[in-house]
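Notes to accompany the following structure.
In this view, the complex is presented without one of its protein chains, the others remaining in place.
Labels run A, B and C following the written order; every chain starts at residue 1.
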Amino acid sequence: MINRTTLYTLSLLLVLLGAAACSVEPKPVPYGEANCTHCQMTVSDNRYGAELVNDKGKPFFFDAAECLASYVIEQPEVSDKAAYLLVTDFTNPNTLIEVEKAHFLQSKELASPMGMFLTAVADEATATKMQQEYGGRLLNWEEIKEAVRNNEKPQ
Amino acid sequence: MRNLSNRIVVWPACAFVLLLTSLQAFGGTLKVCTTCAYTSVKQAVRQAKAGDVVLVDGGVYLESGIEITQPIRLIGQNNPVIDGNNSGQIITVSSDNVTVQGFTLQNVATSYTRDDAAIRVRQQNNIQILNNTILKTYYGIYLQYSDGIIIKDNVVKGENVGRTESSLGNAIHVYYTDDVQIIGNDVQGHRDGIYLETVKNSTVERNTSHQNSRYGLHFMFSDGNAYTHNTFRRNGAGVAVMYTTNVRMEYNVFEDNWGAASYGLLLKEINNSVIYNNTFRRNTTGIHMESSSRLDIKNNDFERNGWAIKLMTTCIDDTFRLNNFTGNSFDISTNGNAQHNYFEHNYWDKYTGYDLDKDGVGDVPYRPVSLYSMLIERVPPSVMLMRSFMVDLLDNMERVLPSIIPQNLVDEHPLMKKIDHDNNREFKQNLRQTASAPWRER
Amino acid sequence: MNKLIKYVLYDIVRNKIIVAYTLFLLLLSIGLFHLGGSPDKGLLSLLNLVLLTVPLISIVFGTTHFYNSYEFMELLVSQPIKRSKIFLSEYLGVSLSLSAAFGIGVGVPVLLFAPGATGLFLLLTGIFVTFIFVALAFLASVITRDKAKGIGIALLLWFYFALIYDGLVLFVLYSFGDYPLEKATLVLTALNPVDLGRVLVLLNLDVSAMMGYTGALYKSIFGSGWGIAIAFAVMVLWVLLPLLSARRVFQKRDL
Partner (left out) sequence: MLRGVSVELDKGKVISIIGPNGAGKTTMSKCILGMVLPDSGDIKFNGESVLRKHAYRSQIGYMPQIGRYPENMKIRQVIEMVRDIRKKSAVDDELIGLYRLEEMYDKRMGALSGGTKQKVSAALAFLFDPQVLILDEPTAGLDPFAAEILKGKILKEKKKGKLILITSHIMSEVEEVADEVMCLVDGNVMFYETISELKAQTQETRLSRAVAKIMREGYKP
């Protein structure tokens, strides 16, 4: 009898363990409690955080889109297999959007944590409106990576 | 050599400033008080001509948007208060050779689109900001594209309780400005206490930066600066310095920077710099070093930190000598086996070796890296086993028969007694002569 | 039943081992608080010690006591009284007296040198661990009639919870480093009462900052009233599971 009970308990716990471990989905960025995977600074500004979720569901947090881009450039073996690459929507703090769908504004007026002046928003209209207000240029993710690679800052 | 030349340049500049200010004293004086000709600071400043002194008497002035366009001295007497009433920036300096002294400036609202400050200096030279008290502002003192600035003996105090970081500015924010002296200020309650980005040839000295939400001091791309005798206490994450060469960090105290993502000092791509005579006390991590090379880390005290030093394998050619490591949970942690750094003549309180020849130097090497700290570095969730008996056992086994911890991260000549940095000159001289490996002196 | 506990307690409290255990804990606690400097440091060293010795003493004493009381239990069984009452009285007698020893040996110094929530957590953890390991001891004792074998099983159980389990966890965590393990470690913690107790106390101490992101996650869970309630519910489960299985066996077997 004990054996059966133990078996039941064990299998239940294993299932729990599995469930806890194996969901591949974006996790909220723990502002103030995690260090940026790339630059080690505290991830703290909830308008700029970024995240990479690997194929196994493990999240890596970044304090800014430029750090995510640098990491992707430096660690292709991790990022090629990544399930999600996410940045925070500047206009909706704490909301993550996929980098491919994000619109980036590089404007001298908006300083991001790691000095590349990159701001991400979810939709194009907002991006255009912000560009009119602050100046600068609009980029997509591929262009962001290129800009980070060449360390292009706004003049 | 570089530092020497800095001093030679800076001192004549200061003398020049003094001369200039004394010259200006010969200008007219415009008095501001409730019963004076001028009852508004803004009015007086607008009327002032180059070289004038605007003397403001005690009282509360509800004003903002004061723009200084002439080289004048704006001086407060009997502690006048200029209350911005949350309606934008209080003082904007748009002229060279200006002094702002002796005011209490308060209430500048947070703006997500403009970086409003109590005092903003934009593209000017030779400005002095002295003895002011700045309360409840978004940014405190904000310098950009300027040159030759002295910020001395100010108090900048923000209110960060219950506020998110994006609604806080920095206490002293310096951007693209050279030859800045930030001396004797007390900054607290902001996002970063002192923020420097692309600042050269500057000095940060005798400041106290505490209880800021993010960093006590934060600089990037700022070569050739000296940070001495500062205290960084209980900040969100201590001090972060990155992408910089030729830094002198001496006689600073980093303490109580204690939190899940906290450290005393974060070094990221800092090269050719010196870290002497600092105290790292009770920080989650004393120094976190990444991609930093040719650093000389000497005569520091690491007391009661979680990790005294996290030394990533991307760091090379760093030397650690004559430091005291006492009461730290982990002395050194690293994330890999490749090590190209040099440890010698440090004092480690966990060292259990002996000294048969009584020369004050232990006869067996000390390995400061614990296996478990490396495991945590690789698999952070394994902290759940912190303080487990199993882990202690593993650590002790590994120390006796090292197999995973880096072979060459070792202090071959650990000291037997704690070093008294001030009074051990002779002993250190002896050590230098008997040092086994000739190592470059900086 | 409480009458029976009274007599069992009376017998155990005057046991020399219990007295020695109390004194040992008392001296050690006072010593650690004096050596440690700060109360927090004292608590930390005490925690290490408590989580090593309390399970060991509890399980060994529980097992030997069970075997030594075998004939006495036979005598009781011949009386008009339910077996489960006898069993539970013995269990409560042992765990209450060991807890009392712990309460005096560790509780009094903690109250004197480091009163506060952390100390309270340490005490609660110690008492729970006592109850859990006495339950495990009784389980080991009813599995086999051979005293030597029983003590062997008990020691193995202690070895497993104090040492082997953590090794296994370390191995698992290391092997699955690419996976998000933060939540899995929560479950792994719950699967060992010693680890659970340790984490609960650590989170109340300064050291928790060293636990980084994982620790922050733990804190967000164990910091809330609910989290603590769940943690202690798990502890209660850890008492009941071995205890009830042991009682079941005890009720159905020949003496």
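Throughout what follows, a residue touches a chain if its C-beta (ideal position, glycine included) is under 8 Å from a C-beta of that chain, and two chains touch if they have at least 3 such contacts.
Quantities reported herein were computed from a predicted structural model and do not represent experimental measurements.
For the chain excluded from display, the touched partners among the shown chains of the whole complex are C. Across C:L28, C:V54 or C:L76, the single residue that touches the chain missing here is C:L76. In the complete complex, the hidden chain is touched by one of C:V8, C:L47, C:A100 or C:A137, namely C:V8. Hidden from this view is one chain, which touches chain C at 3-4, 7-8, 10-12, 14-15, 69-72, 74-83, 252-255.
To be clear about the criterion, only the chains that are shown with their structure count from here on.
Overall, the chain located most centrally, as judged by its C-alpha mean against the mean of all protein C-alpha atoms, is B. Inter-chain spacing, taken between the CA centroids of chain B and chain C, is 47 Å.
We define each chain's centre as the mean of its Cα atoms; on that basis chain A and chain B are separated by 29 Å.
With centres defined as mean CA coordinates, chain C is found 43 Å away from chain A. For chain B, the set of residues touching two or more other chains reads 259-262. For chain C, the set of residues that touch two or more other chains comprises 181, 184, 188, 212-213, 216. For chain A in complex with chain C, the touching residues are 1-2, 5, 9, 13, 16-17, 20-22, 27, 30, 33-35, 54, 56-59. Residues of chain B touching chain C in their complex: 258-262, 284, 306-307, 329, 375, 378-394.
Across the complex, chain B meets chain A through its residues 113, 164-166, 197, 213-214, 220-221, 236-237, 240, 242, 259-262, 266, 268, 288, 290.
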